[in-house]
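Have a look at the structure below, then the notes.
Just one protein chain is left out here, and the rest sit where they should.
A and B label the chains in the order they appear, each numbered from 1.
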Amino acid sequence: MSTDDLLSPSLRDRQEAEARPPWRLSSQVWIGLLGGALPVTVIGWLNAERLGLERERRTWILVWGAVGVALTLLAVGWAVVASRGDASAQRTWTRLASRAVGLLTYLAISRVQAPADRAFRLFDGRPYASLWGPGTAAVLLLGMLQALGAMALTRWVAQ
Amino acid sequence: MSAGDLSAAPLELAERYLEIERPEEALAALARATPDEDPERYHLLRAEAHLLAERPEAARDAAALGLAVEPESIPLLLVRSCCHERLGELAAAEESLLGALRQLPDEPALLCRYGRLVARGGQLDKARRLLAEARRVDPDSREAARLAMLLDYLAGDDRAAAEGGRRLLADDPEDSHGVAMLGLTLLERGDHGAAREVVVPAAALDPERLGGLAREARIRTHPLLWPLWPLQRFGSVPVWFGAVGLILVTGRLASPRVSSILALTYLAWCVYSWVVPPLLRRWVVRRGR
Partner (left out) sequence: MSDRVRALLDALALSPASVPLRLMVIELLLAEGRGDEAAAQLDEIGGGGEPNRGEPNAAEALQGAKLAMQAGRLERALELLEAAKRQGAVEGVAELERSANAALAERGVRRLRVVRTGEGSGPPPAPVGERPTVTFADVGGLEDVKKTIHRRIVMPFRRPELYAAYGRRAGGGVLLFGPPGCGKTLLARATAGECGVPFLNVRMEEILDPYFGQSERNLHAAFESARAQAPCVLFLDELDAIAFSRRKHRGAAGRPLVDQLLQELDAIGADNRDLLVLGATNALWDVDDALLRPGRFDRLVFVPPPDVAARREILGILLRGKPQAGLDLAALAAETPLMSGADLRSLAERAIDRVIEEALEGGAEPPLSQAHLRSALAETRPSTLEWLQRARSYVEFANQAGLYEEVAAFLKSKDVKAAKRWNPPPRA
């Protein structure tokens, strides 16, 4: 095996980790649970920058996030149809669907971040940054945006 | 006694002091030395002393001074790489390390060191290729075994990492680094009892390095956290799905009352999982035993 390729520098092109420490991976589950696929994707993307992930891996976060948002809308659509006009059941199933997909999106996105997160814990030594502020903002703003989109879809399906 | 002999003695003395982890005394001995007699050794010892005293910037500068005189010195390149890595300057660390590797491309220890560095930078594929190359040269290399365990751990293959860790410790039970990695892996797997069995006795020999991990293993195996076993073993998301699924199914098949009771129980259990672990952690740390 030729080692010329192996012994070429590759960390030069790596996005150097920012000075700010990343957020705890396990805390992001709350974003998925309370906000849904869109907020957890955005938080995951920002966290990937903090972890210094390569561009390719960060792209996967966007891919999973897009899948998650699409699934959310599908699941909400299904919930509307399945509840057959029962408003209370519709609300329950819509919320449940959004949360379930949010959590699944979190699972996928966290797997992308996991190796870099473990490396941070093993090598860096700094404590994690607090997710309270950005997490709350993401859940409220992006969660609302997602909910508005779901609501629009609901109305369209109901027509 | 010649002038050369006189200057050699401070270098030897500095080496003795570094052997017993006395960096300030080593630097004081080096202050009496003449750098020109053996500049590589002089600057290397200065860099090692500063590194031991946890001053990586000063160590990096000392190594740079030595490399200005001896640009191909492998020990100085390795020390400078280590300093850069300590400072989080991974690209600069890579440059120095590659300078050494180009002179010794078949040295398994150096290949593994580079593998560790790129793994730290998130390049697990390249790290695996470096590991394969190191094993090609020396299949029984201990550094290769360590790197393999590290890569399994970073990739999330905790079962393979744990097996690798046990093999490492079978060869050298007092390997603190091996104990730390195995303990971490077992904790990640949710195998807290096994982690405690491995780490706590080893912490008696190296409390400074393993104390934090041993304390964590003690906390996670505390009886107050036994109710949280499903969370530790499976993770929060599967547990949520399982609980919600159970509540829904019970509501359909049994009665809404039973379903409500289950829901409240799950909520109480969630509150328990938020409140008790941090309080327990604080209490264990404060108690110190």
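Going forward, a residue touches a chain if its C-beta (ideal position, glycine included) is under 8 Å from a C-beta of that chain, and two chains touch if they have at least 3 such contacts.
Worth saying up front: this structure is predicted, and the values here are computed from it rather than measured.
Student: In the intact complex, which of the presented chains make contact with the chain not displayed?
Tutor: Contacts of the omitted chain with visible chains: B.
Student: Could you tell which one of B:G193, B:G211, B:G242 or B:P256 touches the chain left off the display?
Tutor: B:G211
Student: Among B:E12, B:E72 or B:D125, which one is in touch with the chain left out?
Tutor: Touches the omitted chain: B:E12.
Student: Determine which one of B:A134, B:A203, B:L231 or B:I247 touches the chain that has been left out.
Tutor: In the complete complex, the chain left out is touched by residue B:A203.
Student: Which residue from B:R22, B:R142 or B:H222 sits in contact with the chain not drawn here?
Tutor: Once the missing chain is taken into account, the touching residue is B:R22.
Student: Residues on chain B that touch the omitted chain in the whole complex?
Tutor: 9-13, 15-22, 25, 54, 86, 174, 200, 203-205, 207-208, 210-211, 214-215, 288-289
Assume only the chains that are shown with their structure count from here on.
Student: If you look only at chain A, which of its residues touch chain B in the complex?
Tutor: Touch residues, chain A against chain B: 1, 3, 6-7, 9-12, 14, 16-17, 26, 29, 33, 51-54, 57, 96, 100, 103-104, 106-107, 111, 114-116, 118-119, 122-124.
Student: Which residues of chain B touch chain A in their complex?
Tutor: By the definition above, chain B touches chain A via 88, 90-91, 93-95, 98, 101-102, 105, 114, 117-124, 126, 129-130, 132-133, 136, 153-156, 184, 236-237, 240-241, 244.
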